Structures are given as structure tokens and as C-alpha cells.
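Written out below as C-alpha cells is the structure these notes cover.
Heads up, one of the protein chains got dropped from this complex, but the rest are sitting where they should.
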Amino acid sequence: MTNSILALCRHAPYGTTFAREGLEAVLACAAMDQIPEVLFINDGVYQLLAQNPQAIAEKSLYRNLQALPMFGVERIYICQRSATERGLALSQLQLTGADVQLLEDPGSLIRRFDQVLSF
Amino acid sequence: MQFTLVVYGAPHSAQGAGTALRFAKAVLASGHSIFRVFFYGDGIHNGSALATPPQDEQDLLRQWQALQQSHQLDLTVCIAAAQRRGVLSESEANRLERPAANLADGFTLAGLGQLAEATALSDRLVSFGG
Partner (left out) sequence: MTLHIVNQSPHAGSALRDCLNAFAEGDALLLIEDGVYAAQEKAPLELPENDVFVLSADAEARGIAIAPDLTAIDDLRWVTLCVEHTPIVSWFR
């Protein structure tokens, strides 16, 4: 039995590289059949807003996030409190092909896992 | 028990790099082992051979290297994060036609699969923020 893995995505895209490098790590885990579940929390919920970063010469993180379900990463959660605090509705935070769930109690989700990768 | 450490902090920039080193020493002193230290994000700069801090400041690179030697530590620098930021091994520098290599002895460049493996297989994973 290998460990269950949660990726805790706490950072907004573009301002730092945590979001992009976090996604790369999640996809790498999935490619090795260590499929993580993913929790977008705090400023991490901004990763799921549609984006157009051409103006700052960046690749679209949002577009790359669409790869998650294709890599088998299908358990994706959004922290309800984080979204509400930022005035975001679930309808604004969607990924094609994924069952994105709103989560009221992140603490009880986190403790279900053996390992947590923070990004 | 086997620990994996993930280091995001750049040396002499964020305290996390030094904290990770102290924690690694404490893990080994406690009789546990270290499966892997994975340097990611800005943490990849810990693997630069060119850091030369003033003599009256701690030298993180030398200490990582000493620990690597005495405990055969696996010090893995993420190759994708390192290429972006300019830490290259001899073979990478040649392959990418760059003028110099700067990966320090004792460190290995490898892909994110090494992080996936370490996360899946080690007993504990501790991250050190930037």
C-alpha cells in the first residue's frame, strides 16, 4: 500500500510559481499512478477562475489545470469559506470533466491523508 | 521511520533552507532515516555550487554536502525547476548548450517523479516553505 496524497493548493496563479509548480507536481504524481486528490484553498481558489495571461506573457495555468481529469485526478475540492470570502461562486470555479466539490470542513478532509504536499 | 523533506526556500534568502538542514540533522540524530531531500521551486538554488557566503555566516551548501557524505543522503534537485532558474549539471549544460555547469557535488538532478515516489513511499513528508 502506498500513501494517499493530498495536494493543498493555497496560492494564486502568476504572482508566485507555487501554483504552476504545484500543478506540475500533481501531474507527475498522477503519471506515476500516485493519483493525488486536490484541495484549492485560500488564494488557491483563484487558480480556477478563467484567465487570460497573454498580457503578461505567461502560459494559462487555468488551461493547464484542465489536464487534471485527463490524468485521472478527479477528486477536486474547493474550500467553501475561501471562495465565499473572495466573493466567488462555484459556477465561476469549474473544470471540464471534473467533479469539483465545495468543502465546508477542510480540516476533516486533510486528516484523511497520509501525506500532504503544500503548494 | 523514513522521512522525506521538500525544500522550497532558497538558501541565504528564506530561513526555510536552513530550517530544513537543521531538521534533517535532528531526524538523523533521532535514529530515523531520510528517504530523500527534494529541492523544488526556489529551493533548487540550494544545489548551486557557486554560492560563496561570507566566512562569518553559515555555509548551507557545505553542510548539506557533509551530511550527504556521512549519511549517503539522496539530495535531489528538481530538473524542471532548476532549468528554469539556471542550475545545470555538466551533461545538462552540454545538452542545452549553456556556457557553464553549476550543480554542486552530492546533489542529483532528477524529475518530479522522484517527488511522487518519495511522497508515496516514505513514512513522513515535511515541507519547508520559501
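Each chain carries a letter (A and B) given by its place in the written order, and its residues are counted from 1.
The definition used in the following text is that a contact is a pair of C-beta atoms (placed from the backbone, for glycine too) under 8 Å apart; a residue touches a chain by one contact, two chains touch by 3 or more.
Bear in mind the structure is a predicted one, so any value in this text is a computation, not a measurement.
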Review point. Of A:Leu6, A:Val26 or A:Ala83, which residue touches the hidden chain?
Key: A:Leu6
Point to revise | Omitted-chain contact residue, chosen from B:Ala10, B:Val27 or B:Leu60 | key: B:Val27
Revision key, fill the gap. Touching the unshown chain, chain B contributes residues 1, 3, 8, 15-16, 19, 22-23, 25-27, 29-30, 32, 124-130
Revision key, fill the gap. For chain A, residues touching the missing partner are 6, 8, 10-11, 16, 18, 41-42, 79, 81, 105-108, 110-111, 113-116, 118
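We adopt the following convention: only the chains that are shown with their structure count from here on.
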Revision key, fill the gap. In the complex, chain A touches chain B at residues 2-3, 5, 17-18, 21, 24-25, 28-29, 31-32, 34, 115-118
Check your understanding: Contact residues on chain B for chain A in the complex?
Key -> 6, 8, 40-42, 80-81, 111-113, 115-117, 119-122, 124-125, 127, 129
